[in-house]
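Step one of this worksheet: look at the structure below.
A single protein chain has been omitted; all remaining protein chains appear in their positions.
Residue numbering begins at 1 within each chain, and the chains themselves are lettered A, B, C and D in the order written.
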Amino acid sequence: MVGTPVLFVAIPLLAAFLIPLLGMIWKELVRIVPGLVLMYLMVLSINLLNHVLVSGPIVEVIAGWAPPFGINLVFSAFSGFLVTLMIFLGLVVWLYSYRFKRNVGFEPAKKYFLLLMMLITGAVGIVLTGDIFNMFVFIEITGISGYGLTAFYTGRDSAEASFKYLMLGSIASTLLLLAIMILYSQLGTLNMAEIASKIHTVNPTYKVISLILFISALGIEAEIFPLNGWAPDAYAEAPGPVGAAFAGIVVKASVYAIIRYIFTIFDISGAYSFLIIIGMMTLIIAETAAIRQDKLKRMLAYSSIGQMGLVLVAFGFGTEEGVFAALFLMLNHAIIKSLLFLSGSYLVYNSKDKKIVEVNGMHKFLPITSFLFALGAFAIVGLPPFAGFWSKLSVLTAAADSHMLFVLALVLIVSVIELVYYLRVVNRIYFFKKGENVDPKKPTFNALLAMIVLGALILVIGFYPDVITGVIHKASADLMDKTKYINDVLSIKQ
Amino acid sequence: MVNDKHSQKIVDFIQNWSRKHSIWVLAYGTGCGAIEIPPTMTSRYDAERLGVRGAATPRQADVLMITGYLTVKTLKRVIRVYEQMQDPKYVIGFGSCTINGGMYYDSYNTINVLDKYLPVDVYINGCMPRPEAVLSGFAQLQKRIAEGRADGATQYKENLEWYRANQKRIIPNWVMPEYNW
Amino acid sequence: MDSSLFQLLNYGVYGTAILVMLIGLYGALVKKSLLKVVIGLSVMESGLNLLIVALGYLKGGTAPIFSEGFLNGSNKIMVDPVPQALVLTAIVIGFGVTAVALSLVIRLYRHHGTLNIDEIRNLKW
Amino acid sequence: METYSIIFAIFLGGAVLTYFAGKLNSILQDILFLGSVLVPTYLFFSGVSFGSAMPFSLEGISLLWGIDHYSWLFALIVLGLGSLAAVYAIGYMKGKERKGYFYFNFILSVMSMLGIVVSQDLISFFIFWEIMTWSSYLMVIYNGKDIQRVGIKYFVFSAIGAYAMLMGIVIVHSITHTFFIEDMIQAYGHMSLQLQIWIPILFLIAFAVKAAMMPLHVWAPGAYSNAPMAYTSLFSGALSKMGVYGMVLILVTLVSRLPQGIWFREVLAWLGGITAAVGTLWAIKQDDAKKLLAYSSVAQLGYIITGVAIGTELGMLAGLFLAVMHALFKGTLFMAVGAIEKQTGTTNFTEITGLIRKMPWTFLASLMSIIALAGIPPLGGFVGKWMLYESLITSDHYLLVILIFFASTAGFLYCYKFLFGFFLGQEEKEWEHVKEAPATMVVPMILMSVFMFVLGTFPGIILKPINNGLMDLGFVDSYKHLWETSVIFNNWGDHVILQPILYSIIAIFLFFLILVVWKGYKGTRYVTTKDISTSGEVPKEDENLTFSVGFTQPFLRAVAPVMRRQIDKYYTEFAKGLEGLFEFMRRIYTGNAQTYALYVVVFVVIVLLFKDVLF
Partner (left out) sequence: MEEVLYNILGAVVTFIVAFVVGMTYGGLTRKITARVQNRKGPPFYQNFIDAFKLASKKTAIHHGVMHLMGPAFLMVTSVMTLLIVPVLAGNNWFPNLNFHGDLIFLLYIMTFGPLGMALGAGQTGNPNSAIGVTRGLSQMVGFEIPWVMSLVALMIQYHTTSITGLMEVQAQSGTWLMLSSPFAFIAAVMAMFGMFRYSPFDIVGAPTELASGPVSENGGKFLFVMMSAGSVFTFAKLTLYVDLFMGGASNLVVLLIKTFLLYMIPVLYGVTSPRYRTEQAVRWFWGWPTFFGFLAIIQAVILK
């Protein structure tokens, strides 16, 4: 064994606080160290994931207190898969934002990477932890670093977006704490496995109220309609790579939390259909809002929200197929939407308003970026043979197998809407005349590399999805097996 | 067989006979005389019983009827129409104006003698000629055709230069396709 | 203390805590000044913290410290330590959030020249 | 079966290589392009045998590629037309920009179409279907003209169709748990009646969109006319046939086993008839050759749909034969338009006239295809039309046959308009410099004209494979292989014997040609079209005497009440309304943080209030 799950939380946290110190030694270290850390974690997570897939989950106990008293980290196939994905995206975002815009300066870069590492710490922590209060803490860490990153640009609008995020985030933390306390007052424990094993003893009313509060609180982070007022603003005003990080990391972690609560901790069957309802609402509202956007990043933000709604719908089927589809969709969405955010922010690099009309004719100046954006657009709407198709197919198959034909039809109709607005943008990039006062900037090498990696992944998964589906199958099986989770955690005796 | 003299004669006879009895008139209403054509064709005088019939375009027509005075402006069109007609073709000068200018003999704007510009086979005099006169003119033409004497077109071809010179004298800016068949 | 009285008092504490939360929520939702909104959020958190501590209280319990006095004393009841630990953490986090919020308010004021939340609506639709 | 892998590898690799070869050398690119279309074509027809299939699996889904006689027929259309269009494209694309883009999408289109016909499972069918859609979409927006409207319209309609099909596919999968078409057919009999009705509908929507059937045809005119002509010949000739391919498959294997299937057939047949009529009327109205041919394609596909929808063996034969013919003549016509566009720079009838002496070969090809299009003997179009009528009459579709006949007769108007507008009429000075298109463009057209001519007398060449294909689909060969001769039958025993008719026509034609024309030709002299009877007026050299504006006005006035209603308008209104609704929806995000917070509170409260209902 090369490492333990605790490293995923400890190392980035440590790195985050070391960054200002290292910056005093050599300014470039501020940029290099996060990359090194993330690379190490990448290797580690892949190793661990391989190990986990073969020989079962690793449960790590912190500070020597065995569950249910102490805090434990669980690196199972499911959480390991998400952690790997997040670390990978963190790496891509790091690579991309090595010297992105304000990052060129030392001071901003210091703050930026500090916050980024915190963000990753928080998100990874959410996924790994086995303790609901600990999860709350990680959610808050993610949240605070998210506020900071949203407000990274010193402009007027980024502060506004950040404030909105913060306001809703505060309400979310209140609701979450309330929910935790209700559970705690009923069961006297904070350990997930313990709660899961005892949940049937709780008065159903408390149970449901607690679940509702959980879903509402986490739904704010997971961009569920109507709790997602902050999301479009934050996506649009945060730096491009941060948008990618939000779409790929933060939201994934929040969705993970919701799923964990519904699938593992609570035993309320109605929650699944509730997931479908809110997922569908999110999907429809977000996509219809996206089609009328005139700002690129805002459009991408709404699209991202919609995709997360689809993920929730897929989870809501409650079948293993559905979970598989949802995980696959999360993976694809993370890759593709990150690519769209990354390439999109170069398409409107020097623009003030980030208007869609400003991408007109960009392919002549940014051929590769434009191509990658187009690739991402084609992939996200689910055109074969790109990655998005397979996940969409699995979602639809799962829907059909659950006999949710109405959902199936709605998802497909919404896909048409999605198609329209993405194609409009791609058409503009390739076939319109460039505006007068648009000043394109060539992407730097590292940014290009980051985008190309994502693009290549889209093609690879598109042409040969088997590279990844095995892992996802195991992960989804892992999530579905509730008793195994409880046993794994509670059997640890220190 | 065609070279055979007798058969050639027979063929000529048949041709002339059919030409005689089938006269398609391009009624080109140049002047006031055009008003006399309808009575000629309709039920009272019924020129169709002689095989006379209106033709719509010069390509189909046998006879060009110059109905009355010819202004300088129309002369050009008339020449054009005449040259577009296919052999064998005939011209009938209709009314006094085509013979000597008639009442317009001193007009600055009309031609006086049609024969200078187009080879006229038959003149019909009168101002206006009544339909009876027109019919007699057709009969005259038929007679000439049957005798093989209606050869205005041949003369026109042979004396093209003379005709052209006359025409060009009247029409100042001559832009017309060359007549070469 | 009488048991029923304790219960009543308990409800009173809960009710007060919830009332504080609602006051905070009201402030956050209705007041137009950004600062008041931030204050409202803080108040709401305080109310929540109060609620949590109240939930953890046991009748006649002492502070959850394994001290000499506790081990030797007659009162062997100890209030639940976990909520208190949670509240401590929550207070810290709340502090951080409030700090970030205030700094954002400063920036917003600098850019907009106002603290009226209705006027800070550049991002919409 | 290694051949499939090799074929598709060549296609894919060829597409990518061709794209990048443009950066090096233009001629190399041309050669690579030709190679990556022609080599797989050769491999396919030499190496692929019937009955043997290639199974493999992807993402846990078992897939199967194979070919039977029926799909072979469509492979023939795709690859045959594809190869000729590829040769043509070399000439057409010379000196144009975005050559690599064009070649890339061209190859991908051919590949995807071949993929569709060799797919024996629904997933690879769908994948290729979508590749076909987006590669053709990329071609539609090639010119960058009006793309936000035309291109998006095309893609949206295709997507609606494709997603309907996808819905059908996953529903089928939820029942059979495999994606094999064979299994779907097997399981269809055991499904509930509701599914039995809905699954064909879902599939048929997809195919109807591609086959440009009313009322899903509105994308076609814009898309066909916007794509580069070298591609449109393939687009209209082969790509739209994929809709027919699927339609026949669904109609024969699924619908025919449904007691209510007769309604499907009737509705489809009538829609096909209406498509034919409406398409024809709109084609008559067009002044742009591309648009005219586009509407004409819609109309022709209407005939084909009618033929296959009535479902008798004769009807199937007629529909499929017309499909082959349509690939030939519409391919040629679009190529001709492309040649004219290349040589003159415009395709508007009101601008071009009198190209017959400048582009004689193009004219010849156009003439042949127009004769075939109009269904006039002795060319192949007649055979298809004849069988269509006979099948309609013998299967009791009396009013439908009138509708089809109306469309067909009215079609003469646009047929003549096409020939007259481009080739006949006044020879204007403006077009004096026009030369015949290069050989690479002319040769494919002439070749296809020859095919059309041969098929008119020996339709057995194609009818026999069609018959084999139909037998593969489960038809009984009630004509006992009579299609191998050059006689066409109906099931009342009436027939047309084509050979003596052809010989008679040729003999009489030659007789009068020699008697009148040749003799006349010797005795006569060519004069320009300025030398006409214009009431004696001498037209000036640059005076435009052409009659081309409002060419078919009298007829259009007669049918004006019908033409006043445009389906397109309803769609546009619908889309506008929808966007308005979306605009309203996004006002939910007011931009006020407090409102958002209020949403949260309201959400929590509502969910708490309704928790007993929801959970």
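In this text, contacts are C-beta pairs under 8 Å (C-beta built on N, C-alpha and C of every residue); 3 or more make two chains touch, one makes a residue touch a chain.
Just so it is clear, the model here is predicted, and its values are computed rather than measured.
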item	value
Contact set of the excluded chain (shown chains only)	B, D
Chain not shown: contacting residue from D:313, D:472 or D:531	D:531
Residue of D:181, D:545, D:588 or D:601 touching the missing chain in the full complex	D:545
Where the missing chain touches chain D, by residue	354, 356-357, 367, 371, 374-377, 382, 385-386, 389-390, 393, 396, 398-399, 401-402, 405-406, 409-410, 412-413, 415-417, 419-420, 424-427, 490, 492-497, 500-501, 504-505, 508-509, 512-513, 516-517, 520-521, 523-533, 545-547, 551-552, 554-555, 557-559
Touching residues on chain B - with respect to the absent chain	14-15, 17-19, 21-22, 24, 42-43, 46, 48-49, 51, 53-62, 85-88, 181
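The working rule: only the chains that are shown with their structure count from here on.
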item	value
Starting at chain A, fewest touch steps before arriving at chain D	1
Set of chains whose contacts include both chain D and chain B	none
Distance from the mean Cα position of chain B to that of chain A, given in whole angstrom	97
Approximate Å spacing (C-alpha centroids) for the pair chain A, chain C	29
Numbers and ranges of chain A residues touching at least 2 other chains	163-164, 167, 171, 232-233, 289, 292-293
Of all residues in chain C, the ones touching two or more other chains	28, 37, 120-123, 125
Touch-based graph of the chains, sorted into line, ring, star, complete or other	other
Touching residues (chain side chain A, partner chain C) in the complex	133, 137, 140, 143-144, 147-148, 151, 154-157, 159-164, 166-167, 169-171, 173-174, 177-178, 180-181, 184-185, 188, 190, 232-233, 236-237, 289, 292-293
Residues of chain A that touch chain D when the two form their complex	163-164, 167-168, 171-172, 175, 208-209, 211-213, 215-216, 220, 226-227, 229-230, 232-233, 268, 270-271, 273-274, 277, 285, 288-289, 291-293, 378, 383-385, 389-390, 393, 396-397, 399-401, 403, 405, 408-409, 412-413, 415-417, 419-420, 423-424, 427, 430-432, 464-466, 469, 473
Of chain D, residues touching chain B in the complex	525, 530-531, 533, 535-538
